[in-house]
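The complex appears here minus one protein chain, its other protein chains still in place.
As written, the chain order gives the labels A, B and C, with residue 1 at the start of each chain.
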Amino acid sequence: MSRNITLEQAENIIGACKAEARAVGQPMNIAVVDDSGNLVAFVAMDDTKLIGEDIAQKKALTAVYFHMDTRDLVPLVQPGAALYGIESTTSGRLVVFAGGVLLRRPDGMVAGGVGVSAGTVDEDHQVAEAGRKAFTG
Amino acid sequence: MSRNITLEQAENIIGACKAEARAVGQPMNIAVVDDSGNLVAFVAMDDTKLIGEDIAQKKALTAVYFHMDTRDLVPLVQPGAALYGIESTTSGRLVVFAGGVLLRRPDGMVAGGVGVSAGTVDEDHQVAEAGRKAFTG
Amino acid sequence: MSRNITLEQAENIIGACKAEARAVGQPMNIAVVDDSGNLVAFVAMDDTKLIGEDIAQKKALTAVYFHMDTRDLVPLVQPGAALYGIESTTSGRLVVFAGGVLLRRPDGMVAGGVGVSAGTVDEDHQVAEAGRKAFTG
Partner (left out) sequence: MSRNITLEQAENIIGACKAEARAVGQPMNIAVVDDSGNLVAFVAMDDTKLIGEDIAQKKALTAVYFHMDTRDLVPLVQPGAALYGIESTTSGRLVVFAGGVLLRRPDGMVAGGVGVSAGTVDEDHQVAEAGRKAFTG
């Protein structure tokens, strides 16, 4: 299997996320998936919360599935909005709040996703964003 | 097992949906199910989004389960409405927004459903509708 | 998302499988997945068996997951053999008998898998093999 993202790239992303998580002061769960949503790398920082093990992975997956950051899904899934109820599909693999970001290669092709969980949704997004910056350079 | 829809009919539906998806400019996932909700045919167009693999099939299924287009479910599942929460039933197999349409034979009997996913819900419905027209003639 | 297999290639594979299934006299369920196991195309031939809708897809997935044809898994999963019990893992997504074949590109890279189900395991493999020949040329 060839991937649009290498393990070395995924580890660099996680390194950047860990640094940002330390700056924020919140130990995080951090996941990187490839362009099909397969897990490439994951870490749970010391003293993080267990809820994030599952959710970090699903945030990364959701970003890849939708070709968008998960925080941009928030308005779309509210009562009355276009995708209301979508989180009940896909065997519970979707997360419809912030903390998952999409990775694109320089040519625009989807490379994968980063998911972060354990802090507030804003903290989670901020830490995931640091990972994306490490990837896109 | 006899079905109210043949594979040839399903393939004609998918052909019409593909043409409409190209006209819309959005590569789609397209599913056709029979009157029991069993999958008859499915395609994922090149460069579509992964989220639609699951959801296209469930939209088609939902149309058959309810004997209605999925977009007509939208007002019924909002907070305070009659079917609020229904998407949590049926092991997550229901989709309660647009993109699934019901197929009926000339005699009115349910023949199956078409589900489309990857664009906006309006695009999805438009592409599914093109498939229905190919079926009903 | 870029795939190592296009929908047009998948449809050619399915066409070849359908022809072989007719020659065998057994209507089949036929699935083609990409190199991550995502469904690219599926058909259920008229008068096939329902059991194959699920199993055809899982055979194709299993071939991709293991980088081998599913019939080659048979000796490995018997009591006392190296992978005995493996079918209980992976949330029931594995099929450990014949009918799933691996697709490789000319450069050797995994392109996807074909899964066929409804006949005997030998018939299933034969029909899947016809699909592989259509792909590799």
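By our rule, a contact is a pair of C-beta atoms (placed from the backbone, for glycine too) under 8 Å apart; a residue touches a chain by one contact, two chains touch by 3 or more.
Quantities reported herein were computed from a predicted structural model and do not represent experimental measurements.
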In the full assembly, spell out which visible chains the left-out chain is touching.
-> A, C
Which listed residue, A:Lys49, A:His67 or A:Arg105, touches the chain dropped from view?
-> A:Lys49
Determine which one of A:Ala41, A:Ala60, A:Leu73 or A:Ala134 touches the chain that has been left out.
-> A:Ala41
Touch criterion as defined above, residue of C:Phe66, C:Phe97 or C:Phe135 at the omitted chain | C:Phe66
Interface with the unshown chain - residue positions in subunit C | 36-37, 64-67, 79-80, 82-86, 88-92, 94
Could you list which residues of subunit A touch the chain missing from the display?
-> 1-3, 6-7, 10-11, 38-50, 53
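Just so it is clear, only the chains that are shown with their structure count from here on.
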By mean C-alpha coordinates, which chain is most distant from subunit B?
-> A
Starting from the mean Cα coordinates of subunit A and subunit B, work out the distance between those two points in Å.
-> 29
Chain centre separation in whole Å, for subunit C relative to subunit B (CA means) = 25
Cα-centroid distance, subunit A relative to subunit C, in whole angstrom = 31
Residues of subunit A that touch two or more other chains: which are they?
-> 36-37
